[in-house]
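Yeah, one chain of the complex is gone here, protein chain that is, but the others are all in their spots.
== subunit A ==
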């Protein structure tokens, strides 16, 4: 048992920013706009670091897929207590079409490469709201999944997960290795302190290419029509 946890962290537009649509209607303005770690990914990192502090896991590895700036997001995870980072560099066209399918393939490949025992992800990203990556990753690895986790307890080689579902709460017990996705009430992420940010500078971030992991980034989705900014008339009931 490696005792290693992989945590996926995504760089998204900060939740407090007022989103503006690009003049050519091809999406949202991202240049010069404040970005930060997806809030659910913060909760995932916090949970992983807490497990390490309780000595239930040995190493927390933060993973991010994206352009150069994703390294900032990994550094925030390092400042919160992750031990090292892996940056899978994806930029340009590949980044525009990067979605849960590609990311879950990457996470699965890394889990095997790093001999991970546990993968913790945020339940969804606040920019695309897909809510798919955790589920797809578990399926690709044929691992059990504990999604929408609001409470996680490690019990020997099993994990007890309390899940937030439509009807209320559901408690399940799953085997390890497993994939968990963090929901809002799982924990309250710690503030990265300035001395920890300084210490994080010394932690390593490895650079990896998707191709090296045997992952094809081609998207199977094609944008047929973009309705961003076109819906100007009030709806009729």
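What we mean here is this: contacts are C-beta pairs under 8 Å (C-beta built on N, C-alpha and C of every residue); 3 or more make two chains touch, one makes a residue touch a chain; residues count from 1.
In this section, contacts and distances are computed from a predicted model.
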| query | Any idea which of "Very long-chain specific acyl-CoA dehydrogenase, mitochondrial", "acetyl-CoA C-acyltransferase", "Cytosolic 5'-nucleotidase 1A" or "Transcription initiation factor TFIID subunit 5" UniProt assigns to the chain that's been left out? | reply | "Very long-chain specific acyl-CoA dehydrogenase, mitochondrial"
| message | Given that one chain is not shown, which residue among A:79, A:162 or A:178 touches it? | response | A:79
| remark: Per the whole complex, from A:25, A:91, A:193 or A:207 the residue touching the absent chain is A:193
| request: With the missing chain put back, which residues of subunit A would touch it? List them for me. | output: 32, 36, 72, 75-76, 79, 191-195, 197-198, 201
